[in-house]
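Have a look at the structure that comes next, please.
Every protein chain except one is present and positioned as in the full complex.
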Amino acid sequence: MSHMNASIGKSAGTWVLTAQCPSRLGTVDVVTRFLKESRCYITEQQSFDDRLSERFFIRTEFRPMDAEFDAGAFQADFAARAGEFDMAFELTAPDARLPVVIMVSKADHCLNDLLYRYRTGQLSIDIRAVVSNHPDLEPLAAWHDLPYYHFPITPETKAEQEAQVWQVVQDTGAELVILARYMQVLSSEMCEKLSGRAINIHHSLLPGFKGAKPYHQAYEKGVKLVGATAHYINDDLDEGPIITQGVDPVSHADYPEDLVAKGRDVECLTLARAVAYHVERRVFLHKRRTVVFTR
Amino acid sequence: MSHMNASIGKSAGTWVLTAQCPSRLGTVDVVTRFLKESRCYITEQQSFDDRLSERFFIRTEFRPMDAEFDAGAFQADFAARAGEFDMAFELTAPDARLPVVIMVSKADHCLNDLLYRYRTGQLSIDIRAVVSNHPDLEPLAAWHDLPYYHFPITPETKAEQEAQVWQVVQDTGAELVILARYMQVLSSEMCEKLSGRAINIHHSLLPGFKGAKPYHQAYEKGVKLVGATAHYINDDLDEGPIITQGVDPVSHADYPEDLVAKGRDVECLTLARAVAYHVERRVFLHKRRTVVFTR
Amino acid sequence: MSHMNASIGKSAGTWVLTAQCPSRLGTVDVVTRFLKESRCYITEQQSFDDRLSERFFIRTEFRPMDAEFDAGAFQADFAARAGEFDMAFELTAPDARLPVVIMVSKADHCLNDLLYRYRTGQLSIDIRAVVSNHPDLEPLAAWHDLPYYHFPITPETKAEQEAQVWQVVQDTGAELVILARYMQVLSSEMCEKLSGRAINIHHSLLPGFKGAKPYHQAYEKGVKLVGATAHYINDDLDEGPIITQGVDPVSHADYPEDLVAKGRDVECLTLARAVAYHVERRVFLHKRRTVVFTR
Partner (left out) sequence: MSHMNASIGKSAGTWVLTAQCPSRLGTVDVVTRFLKESRCYITEQQSFDDRLSERFFIRTEFRPMDAEFDAGAFQADFAARAGEFDMAFELTAPDARLPVVIMVSKADHCLNDLLYRYRTGQLSIDIRAVVSNHPDLEPLAAWHDLPYYHFPITPETKAEQEAQVWQVVQDTGAELVILARYMQVLSSEMCEKLSGRAINIHHSLLPGFKGAKPYHQAYEKGVKLVGATAHYINDDLDEGPIITQGVDPVSHADYPEDLVAKGRDVECLTLARAVAYHVERRVFLHKRRTVVFTR
């Protein structure tokens, strides 16, 4: 068992068990009792029961007490108990690195930030490819030894281009797609295929300024704060379940182009945090909302 | 000359000269040259020229070098020069306390906060009356020795009630009306009368959640930040020029009633800051936007 | 069973069980299994195992499934199991309001803030008395119908004065003492008596500016942020275990008196948050550090 996990927010060497199910007496107990019986020591645990949707969520970090830990047997054994609660669960190994595809257009600030965190081991991800509708960011990908796919897009070729993107996602085994300022609206079919595993960064505090040129909209309104929203995509554009949001103060002296420039830092941080939470299995998606167990 | 000004953000004993006019060479010079010739020492100054609206704004704090300072003569003399620039200006004395009427409904957190800052001299205001459509907050006003006017309102009596409110504003000589969670929509006529001198606190980050129950809207959207917006009222409901905005982080575990509760602190601070900026003549209104010279 | 708990951050009608003990396999299980067997539904739970101090901490909010819930029997039964783990635990009722004594000197901002939250039910506390070495704040206490004890202090009468304070704490049954800018250093004996149940607000980001006049120290150093620290008192002055910290930006234009004024808001919020966390049993004290289960 490797201990290379340099991710912030999760202790090195710990497994993560996450689960959700309908609310019912015993939901915590079924998890924690099994862990104890499996001689697994719980280092951190958070659970939440949403009384409005009557849904239960739990995230547990644990360390097996014994040298050998059979993950397959653990999952098989736990599945039987979880089934009684209609509980969906996932077990994540300490050294797991989520396979990821990043999609970009021309703006490189979010990509640059993600690549830095990836290169320095701050994000437990395994970037399999960078995909773009423009060729501009290939050198940046190349410096990180990452394959770069340039798939131009026009209104006429949208379906075809998405098929190319989807092929890369499948070929690389990507479990997460990060839209790091991709600037293209995905089709409903693509949104459906990527449901729950594609994170977008929108450069406003949704639902404040949906659609195009949010910073120009913000300038017109004379706002004193600009922000960014990281969310799962769904087929309702700019309305997917929110994971993280960030803000930065601005003033009358900031023209639209200044807002664009000032917004970059908060976009980078907001997206990076959302990806980290997703990778560390801190985010639970249920209908149109998320549960996020931060520290 | 009194030196009782305990307001944060303005040096004790300094006068404030503010002005705005169309952009033109010499706008700063006409102000600063006059001050020098009047033997007034500038302690702080900020100016901004908005290149999109081609409008100039300046705020100057100064201290007369000589013991006697004739404010009337100063204004008369400066008016001649300012006229050449179509410059509107205002001179504010060190001990000026802006006459204020506060309007409330039932929620008392913003009122309580304003009264505390008033009582302790943090805000250079002179509260002349508290006006409400409910009787609930009278004891709070009474404890601060403030007159309280209870003017109930119904759809049928709205015009009449607003006339009562307007009468109080006129009788008290109020130069600023603070809507401290008043919860009633003012008529277009009332908005017109109070244009540029009525500040409202809206419990969301406008324009995100306009209208009623913004915290419930925010919950539905699963936002991770709630906020508040202080703005001048105008006849476009919840769309007046923004002065200040504030935010607070929230989580999945915050139900609508928790958002309401959590939002109180940020509402109080956001409103108090807007009032302080207005009182210290840091806010300039031009069309649908403000210029705010913060420190 | 009453449901009057208006505190933010804890669901209405839920009990809270908190516990800590040395790290050992089964610490979570002993809690959650018992709750399930007692037919108690867990609505929120957080646990943390500190691998450096090898100490386990858990906080559980739960709702009994059955109408009648015998708290006494619950505690007696659980005590047997907890004993096997050397586990200290506490059960808190939904309608519990912690008996509190507040200590002040002349500055009233923190007191005013706490009284407002108390009066509006935002803090589940029962203020039994306000104690001061000055008479100034009696009217404020009186308006809230609270007994006010004025115990002047001089170097010669310090021991005697502290005995008076201690008498009030005992007579009122206070379980928490809040030093809301009390400005007096407590003796080691007093600190010992109040260990773990007295919260102080220090007007700096400890350990940055210990001792007197921290804002003046901050001005001298030209800091760009001022802050406040709420901490449990101990006999090492200004070094007690930290619960919460807050900051506010400042600039070169803020003279020491401006820092004092600007700091008030952050002091109020930082102290109020610490008290809320303590009251909601989110804070665990272990040696010189705290574990704080925030939302």
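When the chains are written out, they are named A, B and C in that same order, and each has its own residue count from 1.
In this text, a contact is a pair of C-beta atoms (placed from the backbone, for glycine too) under 8 Å apart; a residue touches a chain by one contact, two chains touch by 3 or more.
If you're wondering where the values come from, they're calculated on a predicted model, not measured in any experiment.
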What chains on display are touched by the one that is not shown? A, B, C
Pick from A:Ser23, A:Asn112, A:Gln164 or A:Ser187: which residue touches the chain that isn't shown? A:Asn112
Selected from C:Phe48, C:Phe85 or C:Tyr116 as touching the chain missing from the view: C:Phe48
Touch as defined at the start, partner being the missing chain; which of C:Cys40, C:Leu115, C:Leu205 or C:Ile233 qualifies? C:Leu205
Missing-chain contact among C:Thr32, C:Asn133 or C:Thr290 belongs to C:Thr290
Residues from chain B at the interface with the omitted partner, ascending: 11, 23, 25-29, 32-33, 35-36, 39, 41-49, 51, 65
Residues in chain A touching the chain absent from view: 6, 8-9, 11, 44, 108-109, 112, 116, 120, 122, 143, 251, 253-255, 258, 261-262, 264-265, 269, 295
Missing-chain contacts on chain C, rising order, are 48, 50-52, 205-209, 220-225, 227, 241-247, 251-253, 255, 288-292, 294
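Criterion: only the chains that are shown with their structure count from here on.
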Chains partitioned by contact, chain B not counted: one piece
If I average the C-alpha coordinates per chain and also across every protein chain shown, which chain's average lies closest to the global one? C
Taking all residue numbers at the chain A/chain C interface, are over half used by both copies (same) or under half (different)? same
How far is the middle of chain A from the middle of chain C, if each middle is the mean of its Cα atoms, in Å? 36
Two or more other chains touching the same residue: where does that happen in chain C? 11, 44
